[in-house]
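Complex shown without one protein chain; remaining protein chains in place.
After this line comes subunit A, so read on.
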Amino acid sequence: MMLRIKRVPTIVSNFQAEEAGARSGCGRNCLKSCCIQGARLPLYAFKKENSANGGKAAAEHDKESPVEFLDSLLLGEWEERMQRGLFRYDVTACETKVIPGEYGFVAQLNEGRHLKKRPTEFRVDKVLQPFDGNKFNFTKVGQEEILFQFEASEDGDVQFYPNAPIDVDNSSPSVVAINVSPIEYGHVLLIPRIFECLPQRIDHQSFLLALNMAAEAANPYFRLGYNSLGAFATINHLHFQAYYLAVPFPIEKAPTKKVTTLQSGVKISELVNYPVRGLIFEGGNTLLDLSNNVSDACICLQENNIPYNVLIADSGKRVFLLPQCYAEKQALGEVSAELLDTQVNPAVWEISGHIVLKRKEDFEGASEENAWRLLAEVSLSEERFQEVNALIFEAISGNSALPVEDKIADAPKSVRGSTRRPTMVGGTQECVVLQ
């Protein structure tokens, strides 16, 4: 039995609405070989070896270095696209509020975000799926939707080139693009090594890039997020999302309970008293250490077919890892109609406590209790969570990650061991939901 759900997708690019089919002789100024020759974009090259925390930070602050430069670049380019009318709506015109309560969940009324057309089908039972060039991917977006290239600098200093050529043959640039259906002001997509057409799966290099971006922005209100397939990623082309919101996310405020500190100096804690169970990684002797530990954990989850979300917060100093099972529950018909009607797909932002609501009545009636109830559905059970943790810790400490079946051979029936499902017949990327 395959699992699929009907999802109402969000359009992230103006070129997404037009579905597949051969698009020859473009003329749309996209990123493929038809149009890419001679294209130029600003290039921001960040300093590679970022010393993780504090220490000699005093010296760093003296420099006239463009600490907020990435902020300025991103905001300036974004505002320019806004004035050009590239976004589907003005997100700042969407009413937003902090829901009264202990955690301060943030609700936004946004009627225009979701498409009003026939929903497409999307497979939810496999976290790893191969890239499909026929489906929408980011090489199909118009160049005007790309704000700038984002790379590590060659010489260890921050560099900015306002008009750098995109050299497809000799380099594999990573880019930052706008999300034309923004959740908030400044909502962008970070697409690592865009021309390599990587599927949505985390690898060490890409995660390090994302962490570096958070550190470069140096703004605790600029966060990056990642959704795996099966955890509400909409496009199977590797990307992270990011935007600004100048209030703390509820998940950032939740108490934590330390689990351990690794040799790399990375501290791992569990979320306590929060509707979704998850781990927090912070510290580390270097940014690279933190990045590697989190990547190891993500890769472990991917290989065990456990959908998850990642939130990079606190300018890259705190990373939240949240395994989830909502899509599977939804496919199995285990989510109440009431929750389904809100059409909220709990991806990383929702789990963090920023919830976009489509209907006015949901917005008016938004309460901490409702938010909690929705998010509690997303969470793994305590038992399953501890099993998953065991997998993660094993992977991080360098032992080979054994396949899930071996580990939970005698687990009770309630365990969501989705690897038990028969693998897909090659060739068909669709999957069916028996609703």
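Everything below uses one rule, namely that contacts are C-beta pairs under 8 Å (C-beta built on N, C-alpha and C of every residue); 3 or more make two chains touch, one makes a residue touch a chain; residues count from 1.
Just so we're on the same page, contacts and distances are computed from a predicted model.
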> With one chain of the assembly withheld, which option in "Prefoldin subunit 6", "CobW C-terminal domain-containing protein", "Glutaredoxin domain-containing protein" or "PAS domain-containing protein" matches that chain's UniProt protein name?
Replying inline: "PAS domain-containing protein"
>> Among A:71, A:144 or A:303, exactly one should touch the missing chain; which is it?
In response: A:71
> Among the options A:12, A:41, A:94 or A:356, which residue touches the chain absent from this view?
Replying inline: A:94
>> Using the document's definition of touch, tell me which of A:112, A:142, A:199 or A:220 contacts the absent chain.
In response: A:220
> Going by the touch rule given at the top, which residues of subunit A touch the chain that is not shown?
Replying inline: 42, 52-55, 57-58, 61-62, 64, 66, 68-69, 71-80, 83, 92-104, 106, 160-162, 184-186, 219-221, 244-248, 252-263, 265, 270, 272-273, 282-285, 314, 317-318, 386, 389-390, 393-394, 397-398
